[in-house]
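Could you have a look at this structure, given as structure tokens, before my questions?
Shown here: the complex without one of its protein chains, the others still in place.
So, chain A:
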Amino acid sequence: MLLSVRSVSKRYSDSPETRAVLCDVSVELKAGTSVALTGESGSGKSTLLNLIAALDHYDSGDISIDGTSLTGLSDKARSMMRRTEVALVFQQFNLIPSLTVEQNLSLHARLGGRLDLEWISTLTQRLGLSDLVDRYPEQISGGQQQRVAIGRALAVRPKLLLADEPTGNLDETTSSEVMKLLMELIQTSGASLFLVTHSSRIASQLERQIHLSEGSLQ
């Protein structure tokens, strides 16, 4: 099993709400498969994704990626996990503003020590970014920025790609384009995809759908 989330609970200590954001959540994902996580705004989708990405800590339960449990893992080991095994795409694109498109594309792979120039140039071409490599993020459109973010994440050849509403900031046409590219490239790279979305149309493109409501999986 590539990803296994077992009875994970999470409560924000500084939140005025006393109830847990995630309550006894369990989910599994096989290598090379994809799952869509849907749910209302505030239902805890991003929280779950951040826990899987080892960006935050859970209160109880266990998450393991490719057999490695995140429980009790040091900050350094968690960081290494993000550098190589797991890659992220956010709704806000979150490219590095001071680096060019080209630099952004290769950044993650270089950090993870997995620079494969051929793969990056394939990605650049497939994502239609060839003419934009010298631009800075602020000089390209939102759809283009998100394509760069996808390229950056896949360049590292992660086992698991986590995407948090990757098309949430894009208009409908651009959104479909980006989704199409994402699905194709996932196929090519052989990565598993864990995608958060509130659109059932997008969710239906993935192999499996799960729904989060008030912190519990339905």
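Just so we're on the same page, a residue touches a chain if its C-beta (ideal position, glycine included) is under 8 Å from a C-beta of that chain, and two chains touch if they have at least 3 such contacts; residues count from 1.
To be clear about the criterion, contacts and distances are computed from a predicted model.
Chemist: Between "Glycerol 3-phosphate dehydrogenase (Quinone) subunit A", "Cytochrome C oxidase subunit IV", "Septum site-determining protein MinD" or "ABC transporter permease", choose the name on the UniProt record of the chain that's been left out.
Modeler: From the choices "Glycerol 3-phosphate dehydrogenase (Quinone) subunit A", "Cytochrome C oxidase subunit IV", "Septum site-determining protein MinD" or "ABC transporter permease", the unshown chain carries the UniProt name "ABC transporter permease".
Chemist: Among A:Ser7, A:Ser26 or A:Gln92, which one is in touch with the chain left out?
Modeler: Among A:Ser7, A:Ser26 or A:Gln92, only A:Gln92 touches the chain that is not shown.
Chemist: Touching the absent chain in the whole complex: find that residue among A:Asp56, A:Asp116, A:Glu177 or A:Glu214.
Modeler: Among A:Asp56, A:Asp116, A:Glu177 or A:Glu214, only A:Asp56 touches the chain that is not shown.
Chemist: Just one of A:Ser60, A:Gln103, A:Ser176 or A:Ser216 touches the chain that is missing; which is it?
Modeler: Missing-chain contact among the listed residues: A:Gln103.
Chemist: What chain A residues would touch the chain not displayed?
Modeler: Where chain A meets the chain not shown: residues 12, 14, 41, 46, 50, 53, 55-57, 75-76, 79-84, 88, 90-92, 94-99, 103, 106-108, 110-112, 136-138, 164-165, 168.
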